[in-house]
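Below are the structure tokens for one structure; questions will follow.
Missing here: one protein chain of the complex. Every other protein chain is in place.
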Amino acid sequence: MNERARAAGDIGKQRIEALSDGLYAIALTLLVLDLKVPPLGEAVGNEALVHALYALAPKALTWILSFWVMAILWMSQVRIYRLVHSLSRNMVRLELLQLACVSLMPFSTSLLGEYGSTPAAAVLYSANMLAVTLLGALRTRELLHAPRVHANLIDDQVRRALKIRAYGLPSCAAVAFVLAFFFPAWNLLAMLPMILVRTLRSA
Amino acid sequence: MNERARAAGDIGKQRIEALSDGLYAIALTLLVLDLKVPPLGEAVGNEALVHALYALAPKALTWILSFWVMAILWMSQVRIYRLVHSLSRNMVRLELLQLACVSLMPFSTSLLGEYGSTPAAAVLYSANMLAVTLLGALRTRELLHAPRVHANLIDDQVRRALKIRAYGLPSCAAVAFVLAFFFPAWNLLAMLPMILVRTLRSA
Amino acid sequence: MNERARAAGDIGKQRIEALSDGLYAIALTLLVLDLKVPPLGEAVGNEALVHALYALAPKALTWILSFWVMAILWMSQVRIYRLVHSLSRNMVRLELLQLACVSLMPFSTSLLGEYGSTPAAAVLYSANMLAVTLLGALRTRELLHAPRVHANLIDDQVRRALKIRAYGLPSCAAVAFVLAFFFPAWNLLAMLPMILVRTLRSA
Partner (left out) sequence: MNERARAAGDIGKQRIEALSDGLYAIALTLLVLDLKVPPLGEAVGNEALVHALYALAPKALTWILSFWVMAILWMSQVRIYRLVHSLSRNMVRLELLQLACVSLMPFSTSLLGEYGSTPAAAVLYSANMLAVTLLGALRTRELLHAPRVHANLIDDQVRRALKIRAYGLPSCAAVAFVLAFFFPAWNLLAMLPMILVRTLRSA
């Protein structure tokens, strides 16, 4: 670790990475807590249990969606932090703000799983996703212009890939947010393009 | 860390390891949350409490089984990552998919502990275990053929040990899965051979 | 790592950092568990849900406050540990004591969110914040006088910044604690000066 290369108030990235890994791990695991074993009494038949489990399907879907979005967010933090050697004070604040929004995801997911067909739940979930992805875009923007990056690791291709990811996600989330007022639940289909973009880029 | 040895989209293994360690730690701890202190009212006698605790025995058993399976999974990730210096994009996806299935284990365990004698619970638990172990086998297969391994650390003996573990676990889980439809709860005895194999190999 | 530089009973800082990062990550995430999805029955209208969500506003506020305070605490631990290479036995005890108080924050926060207008809740929350920040001040004081610091990293400006943070936070918390007996809930405004100080210092 090269202490001299750091600006005065800078902080090494290791601790922020450790806090993030912990917080993502917990938030990802808490998402599942919403899948509760249905209380059916002692002498429950197999049929009744199967039905109760089918009733969990919407919650399972929102779980998968949230897990997928959060995994992408985590991945893009990993990718961008690989290019950076230390973090400015502002960057750390941005990061903590994003972690706060990430830690809110289990709540939003739970709300969506329970009341997915109401605009209120869909709006709040999309707003959470928008906040989280927007803060990610801000981070990418700041890091790409900061003197703290390992410049030799960033060529034009890497830069383009980072930008597509950084601006694509909040764009989709913004569309989902607007649509949430009119087509709750279905509005989340607006997240799908991100899969296509990723597939295209790999081609 | 040798940056040059990495392919363009590769990721160092440290972050995935940290996320995994966190997620396993939480999932392992959440397993216990299913063991709930029985609510018996204020003036409970000792006998009543002892009976209530005995009634937790099936849940305790499923806890032990899940803890044991997840510990083996974690161990095999540790062993295989020791041989690897970086992870391809596909590998990371595989890993996140497996973590999603691992984070589902507390739910399946809870279901099994509550309704272990119904086929639905036994099938879902076995399916979860099958998914988790199968993804582990895919990982081992991909890593053994990838150019990212520390080749000097893998001799024939290590390779054979990795394969036995990688394919043995999902094989047992597949048998348990099929048997779950017919002999719920008892089907999990199909996991036992893994202990024997491990004991044999140490001999 | 220079083993010789350590006193006999000293401990490297890595493990304490890892435990702290984990514990903070969990405590930060548990804060949100208090925001529970309101149970409204199956056929809930959008209006009813919006109202139920508005009713969560006080809990959301206490969540933000606690997240903010705990993020500051974590940040100041990060900043001070950057200057230190190992920890004395006493330091580790102080740290564990602080972690105990940090792990209590979700409970105090929950209490405040539920009964914020009663003195009892406001007093207990402020006491918890006082304990946590006071232990942080003790740590800063001990570290600044200990032979374990990387002396070359501490100039007068760093030292002053550390002291402002270390003594400012418990001072605010002490005022909040006293005011809690008379103006529950409003007493927490006493934490605001910390934002101003931080803004001033950046100027």
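Remarks
Order as written gives the chain letters A, B and C; numbering starts at 1 within each chain.
FYI, a contact is a pair of C-beta atoms (placed from the backbone, for glycine too) under 8 Å apart; a residue touches a chain by one contact, two chains touch by 3 or more.
Everything numeric in this text was worked out from a predicted model, so none of it was measured.
Residue C:A121 is the one among C:A121, C:L143 or C:L169 that touches the chain not shown. What chain B contributes to its contact with the hidden chain is residues 17-18, 21-22, 24-26, 28-29, 31-33, 35, 37, 40, 44-46, 49-50, 53, 64, 67, 71, 74-75, 78-79, 81-82, 153, 202. Residues of chain C that touch the chain left out of the display are 3, 11-12, 15-16, 18-19, 21-23, 25-27, 30, 89, 92, 96, 99-100, 103-104, 106-107, 110-111, 114-115, 118-121, 124.
In this section, only the chains that are shown with their structure count from here on.
Work out the mean CA point of chain A and of chain C, and you get 25 Å between them. Each chain gets one centre point, the mean of its Cα atoms, and the points for chain B and chain C are 35 Å apart.
Each of residues 22, 25-26 in chain C touches at least two other chains.
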